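Dumping the structure here so I can ask a few things about it.
Every protein chain except one is present and positioned as in the full complex.
Order as written gives the chain letters A and B; numbering starts at 1 within each chain.
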Amino acid sequence: MTEFKPTILAFCCNWCSYAGADLAGVSRLQMPPNVHVVRVMCSASVKPEYVMKAISQGIDGVLVLGCHVGDCHYMTGNHRTAKRMPVVQKILKDIGLNEKRVRLDWVSAAEGEKFQKVIVDFVDEVAKLGPNPLKEVRF
Amino acid sequence: MREEHGNVGPVMISKGEDPGDVRTDVPYQLITILSNLYPWMTDGKKIAVVTRKCDEKALAEFFKRGYFARDRVIQIGLACNREQIRQCRCSDPVPSVVDIGEPHGGLDTDALSEKLMAMSSEERLRFWEYQFRKCNKCFACTTNCPVCFCDECVLEERTFVPERGVPPGMSFHMIRAYHLSDKCIECGECERSCPAGIPLLTLRKLVARDFKEMYGFSPGDEKTVSPLLTTLEGESLDGDECDEC
Partner (left out) sequence: MEMNAMNVKHVLTTCPYCGTGCNFYLQVVEDKLISVVPCKTDEISRGQLCIKGYNAHAFVQHPDRLKTPLAREHGELRQISWEDALDRLAKEIRRIKEKYGPDSIAFLASAKCTNEENYLFQKLARAVVHTNNVDHCARLCHASTVTGLLYSFGSGAMTNTIPEFGDADFILITGSNTLEAHPIIGSHMLRALDKGAKIVVVDPRDTPLSRLAHIRLSQKPGSDIAWINGMIKVIIDEGLVNEEFVRTRTSEFDKLKEVVMGYTLEMVESIAGVKGKDLSKAARLYAKADRAMVAYAMGVTQHSNGTDIVMALANLAMVTGHLGKESTGLNPLRGQCNVQGSCDSGGLPNLFPGYQRVDDEQVRAKFEQAWGVELPEKPGLTLTCAIKEAALGKLKAMIVFGENVMLSDPDLTHVEEALKELELLAVVDIFPTETTKLAHIVLPAACYAEKDGTFTNTDRAVRLLRKAVDPPGEAMPDWKIACELAKRLGAKGFDFSSPAEIMDEMAKVTPIYGGIDHGRIDRELIRWPCPTKEHKGTRILHAQKFTKGLGTFAPVHHSPPAESPSEEYPFILTTGRNLFQYHTGTMTRRSPKLEREAPEPYAEVNNGDAKRLGISEGDRIMVSSKRGSITLLARVTERIIPGSVFIPFHYAEAAANRLTNAALDPVSKIPELKVCAARIQKG
């Protein structure tokens, strides 16, 4: 049996997390494949709708990365994100999906290593969950 | 509501007019009907509406956002009877002021909610998958919802809900569940008006329970601000609602 390689979508905010990803890249840190990074201006511009759409289309896991609380380029953008994503996770649970398929974390521009760690951890965790059951569901 | 033509339907009675055979036992969603009429009300006019507890909560959501002026809507409190409470699986049926009816307590538990949460997640997913497969995209759940008041509905945005596609799939219902998480007052109108018989009220109840556990917040109170609109410290965020909807 071939090992399951999950497809992951990672939304990274422009000011911190994307810069963190950049640093990880420049530092030549090993990164798992199948992670698609989407650069957004702020984690708050990741509408929950995008996350839920991705999950219902069969993406195995969605990672939302923003600046640490207090460091948001837009002052309180990541406060919004911090309030919203847990609701998304609960809805996944209520529908019958594992809430661990969505994760929110904070990565600053200086945290290249943390970026790598967050990604690797998340990929491992989603791999353990197995494929998104919605991938096989056609409406 | 009034009985006419062998049916019971909503009716607007002007001052001095004979109200006729008025009925309060058919669950019309009068706040939705009022929200259609409100923009047409001429200056200074007031309107009275029969309000159950859920309607009272819905009005609070309107007042909170400044969509209705508080002094223009007069509430006639209706306490639902036991049968109505049972049908709506209502946990909170007594309005703050009872003008009509005898107050009766609500139900503590919702059987289907309990059953669903006792299932394995695979079973639960299969359950909802079957339910959502019946969806015919009639938008009854949004059209009849008293607290669906965005000017532009995200469910009509192609990015999130492509045109045509029937049934519209999982994301339609997840997105709607999210949007109602800090507004839904559990009147059950979505479920009653769903031609596919999807237990939408149960989904609302599940999300409401989580929301309350996380943030200690339940919609329907004019004084509290939705946690989705405050900072982590609870301070109010600037900007209007539609930043997030």
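The working rule: a contact is a pair of C-beta atoms (placed from the backbone, for glycine too) under 8 Å apart; a residue touches a chain by one contact, two chains touch by 3 or more.
Every value quoted in this text rests on a predicted model; they were computed, and no experiment measured them.
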item	value
Touched by the hidden chain, restricted to displayed chains	B
Candidate in contact with the missing chain, chosen from B:Pro27, B:Pro146 or B:Gly188	B:Pro27
In subunit B, positions touching the absent partner	4-12, 14-17, 26-28, 33, 36-37, 40-42, 45, 130, 133-134, 136-140, 143-144, 156, 163-164, 166-167, 192-197
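Keep in mind that, in the parts below, only the chains that are shown with their structure count from here on.
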item	value
Residues of subunit B defined as touching subunit A within the complex	116, 119, 121-129, 132-133, 154, 159-160, 165, 167-171, 173-175, 177-178, 181, 203, 206-207, 210-211, 214-215, 227-228, 230-232, 237, 243-244
Subunit B partner contacts - residues on subunit A that touch it in the complex	47-49, 52-53, 55-57, 69, 76, 79-80, 82-84, 86-88, 90-98, 133-134, 137, 139
